[in-house]
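The following block contains the structure, expressed as structure tokens.
Note that one protein chain is taken out, while the other chains of the complex remain in position.
Our next item is chain A:
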Amino acid sequence: MASEAKEDVRPCDPGTSESGRMQNSIKEGDFVIFKKENILKAIQIRKNRTMFLEKMKFKLDGAIGHPYGTMFEVCNMKLVKVERKILNTEDATDKGIDNRDLHDRNLENQKLSRDEIVEMKKEGLRGQEIVDQLVENSATFKIKTEFSQEKYIKKKKKKHVSVYTILRPCTRLISDMYTNKGPARILNLRIDSLGQILSQANVRANSRVIVMENTLGLVLGAVLERLSGLGCVVSVYSGTDVHGSRPAVEVFNFTKEQLAILHHYPLHELDTVNTDIADTNPQSINTDTVTIEKKSTDIAMATASDVAMENDSDKTGIESGKDKTNENEIIKDNSKGDTTEKNEAIVAIKNTDTEQGVTKETKEKATNGDNKSKRFRYEKEEHSEKKAEWRNKVEETRKILKAGDFDSLIVASKFHPTPIVMDLIEYVAPSRPIVVFSQYKEPLMDCFSKLRSRGGVLNLRLTETWLREHQVLPGRTHPLINMSATGGYLLTATMVMRD
């Protein structure tokens, strides 16, 4: 224990020591993950853009061009690269044997006052220097045990040293990000359950997968990552989740080609997949079904009250930089054009959903004053174009879905899964797996029974995974004091031919 590897962080000139290959370096427009201990945040890199993170304000320009995995410290509102050095330091400081002489007198023990620390920060002192000062001014540090000293430094570092590692987003990090921030928004889907979903559904390149999820795009993104642009994904989305609002999918930095395999299909049109389109006017179908869908959504919204329901902007995690961005894990560039385009797209889709929607929108806008009506007329034209485009895409997806023979079905929905599963398994080929995730066991038990009585399903299993993390330190190895008590439940099965 005399020599312990310690991570030392030293500043160095930004822009030098560029060792990463081009494709490994951080580019403008990339989504990146800022990581410091268990704080993770996805941010889109833009030049001259002001960011807020942990009460700090800084610009992202300094990160551009550096390889992924580089550590940065916030210094004078800028990101400055810091060098990681692994030092085997002999612990020369005095240390105590036990805590018999330590007393709980926080205010007396630390000679530096809060104001003095704030002042030091204002003067531009680096986090590490502040920690050194705190150690020096602590009356009790020297009589603390070695372990206690280490803990003390770790705690102070966490508070005062703002060193972030910028990492390339991947399923693991994005899952960690949502989990650390509050897993309710991703239906308490823990990483081990997500891992089970991907393997039990046999997701691999060239698979054809149906995904119905309400995990902000986490499951969908994970599937797309495993396909890497090969195969086909039909994402069934519910009325409240227009296909533009899958914030997690954006964070993966998929290329256009990789996203070309992704098709969207509205949940409320599942009943018409097998309807001959030539015979029916799709508009009329829409108006009918959407009302039902809307109702069911309302019910879901009203009842699923322990699932944190947030307003749209919260849900998508997209906010303009000026707002309290700290509350969101994803920070996306909200250049004007982009936002309007997105909003328009969403409005357009809403309107395509239902004629009712159009009139509703119209009324709302009309009440806002006459000067807006002109703009609205223009928007309406835009909408009808987008509407037609979206309609065509849905019809394309309808054909893909209708063709059936999918290789797997994944449902991780906020809705009761039974109706969704019973409908979608019709498109899955025999000898293929299906996986249903729920944060509750009961709906899966119901689904289990319904599938069993339907027949044509083998290997039905209801499972849960248990996950425990351990602290492994010399002489101090034990399970972590806190652990996640639930990561959700899975229903897995294999489809076979029915008699």
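Everything below uses one rule, namely that a contact is a pair of C-beta atoms (placed from the backbone, for glycine too) under 8 Å apart; a residue touches a chain by one contact, two chains touch by 3 or more; residues count from 1.
The criterion applied here is as follows: contacts and distances are computed from a predicted model.
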Consult the UniProt record of the chain that does not appear here and report its protein name from "tRNA (adenine(58)-N(1))-methyltransferase catalytic subunit TRMT61A", "DNA replication complex GINS protein SLD5", "LAME_0H10792g1_1" or "Ubiquitin-related modifier 1". "tRNA (adenine(58)-N(1))-methyltransferase catalytic subunit TRMT61A"
Which of A:Gln128, A:Gln149 or A:Thr171 sits in contact with the chain that's absent? A:Thr171
From the listed residues A:Val118, A:Leu230, A:Ala403 or A:Met422, report the one that touches the chain absent from this view. A:Leu230
Of A:Gln110, A:Asn137 or A:Asn202, the residue that touches the missing chain is A:Asn202
Hey, which chain A residues sit against the chain that's not shown? 4-5, 7, 19-21, 24, 67-71, 84, 86, 88, 165, 170-172, 175, 191-192, 194-196, 198-200, 202, 204-206, 222, 225-228, 230, 300, 302-307, 407, 414, 416, 429-433, 440-443, 445-446, 448-449, 458-474, 477, 489, 494-497, 499
